[in-house]
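With one protein chain withheld, the remaining protein chains of the complex are depicted in position.
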Amino acid sequence: MAEVQEEYAAVVLQAEPTSVLLRELVAHLRQNRTQLREEWARRITEAQLLTAMSKDEIFAEATSVYDNYVEALETETFEALQAYARNLSERIIPRGVETHEVVGIVLLLRDVLARSLFAKYRSDHTKLNRILDAYEPAANRIANTVAVGFVQERERVIRQQQEAIRELSTPVLQVRERLLILPIIGVIDPQRARQLTEQLLHGIRANRAKVVVIDITGVAAMDATVANHLVQTVEASRLLGATVIVTGLSPEIAQTLVNIGVDLGKMNTVGDLQGGIEQAERLLGYKVVPIVEAS
Amino acid sequence: MEVPILKQGDFLIATIQAALTDADLLHLRTALLQQVVRSRSRGVIVDVTALDLMDSFASRTVQEIVHMIRLRGAETVIVGIQPEVAFAMVQLGLTLENVATALDLEEGLAYLNQKSKTIS
Partner (left out) sequence: MEQEIRVPISSDKNIVNARQKGRSAALAVGFSPGGTALEQEIRVPISSDKDIVDARQKGRSVALAVGFSPGAATLIATAISELARNIVSYAKSGEIVIQALHGSPRLGIQVIARDQGPGIHDIKQALRDGFSTSGSLGLGLPGVKRLMDEFQIDSRENRGTTVMVKKWKQ
């Protein structure tokens, strides 16, 4: 039984290889371009996808996707489609289009086209099966290409944004001559900790700072790695010639510091930011006044 | 590479101008000690602005310089450690404990002036 079926399949393939079927399929899609494209755009609106775009925009985009889609089927190459998907993603991501929408519209197109194939070959089941066998792998590959292109572009955008946020999230502020404040808020991961240190050390040189207040009131917890980094930041600042005062140390973080073997007696800590700034001013006054008198 | 040592008032200023070998560092240590004794200086500034890194040997030698000069009754301050150099040092665990540091020459002089004022 199985043997007979295999033989039959082989005969069919010989008679009509996939490329011939795809050619027939492409001709059908070209012929019905206007109608299928409109149907697709209608289904997109109906499914409430691409709500960030106007009707005209959806139709224009649908036309381009449709033509690229048919071309990919015809040439069985995906480079042009890939490039188009990337370009499309670049344009629509800033407008807030989500991954499920992009996957959704490609699957809708697949559905619209499959339905039209059903309608056309309704009377000839064997032919319908064969044409679907040729169409589906290609359609899957197209859906895959577009979705992956979109997700990759999105990840690239997210990476860029993360970098921008990271830069903004470690502000080194000069509140007074020779006095810097570094308020740290939120979660510190090792990468952010490293960036923070780098910015602070360069800030000390650029502003000729003598005292730095690092306020960690806004940091709920720290793992040992990051706590270690904080200690290194304090030590490196001292090597440049600046005194560091740490304020807002929570009991939990103090415990972490003790656990990793930090001698808290050696760290200059003050309860809150205000107290820290007051001590910093005393330090600066004590050092600055006599020099002014001397000169 | 010889490190020039200048006398300015009560202080000596040693300015390192390029990467130093271990031998150069040891030579600097000897030269500074001799000059502190000879010139009866009260303070020494070692300017390391031009140093592109300080490894364990350089840190040790600097620490030795500071301690030996202290035994001669003078203070030493290390000035000009670059941010990258400082970061690498603390990663290596080199923190120059008990060594005074300042941002640059100007700050170093201010520190020494301040120090000699509180002593006298």
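All chains are identified by letter, namely A and B, in their written order; residue positions are counted from 1 within each chain.
Everything that follows uses one rule, which is that a residue touches a chain if its C-beta (ideal position, glycine included) is under 8 Å from a C-beta of that chain, and two chains touch if they have at least 3 such contacts.
Every value quoted in this text rests on a predicted model; they were computed, and no experiment measured them.
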From B:6, B:19, B:37 or B:50, the answer for touching the chain not displayed is B:19
Touch with the omitted chain, as defined above, among A:35, A:191 or A:274:
A:191
Of the residues B:5, B:48, B:69 or B:94, which one touches the chain left out of the display?
B:94
Could you pull out which residues of subunit B are in touch with the chain that's been left out?
19-23, 52-57, 60, 83-85, 87-89, 91-94
Subunit A, residues in touch with the chain not shown (by the definition above):
86, 90, 160, 191, 198
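Here is the rule we use: only the chains that are shown with their structure count from here on.
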How big is the gap, in whole Å, between where the Cα atoms of subunit A centre and where those of subunit B centre?
48
Quick check on the complex: what are the subunit A residues that touch subunit B?
197-198, 201-202, 204-205, 208, 210, 232, 235-242, 287, 290-291, 294
Residue positions on subunit B within touch of subunit A in the complex are 79, 81-87, 89-91, 95-96, 101-104, 107, 110, 113-114, 117
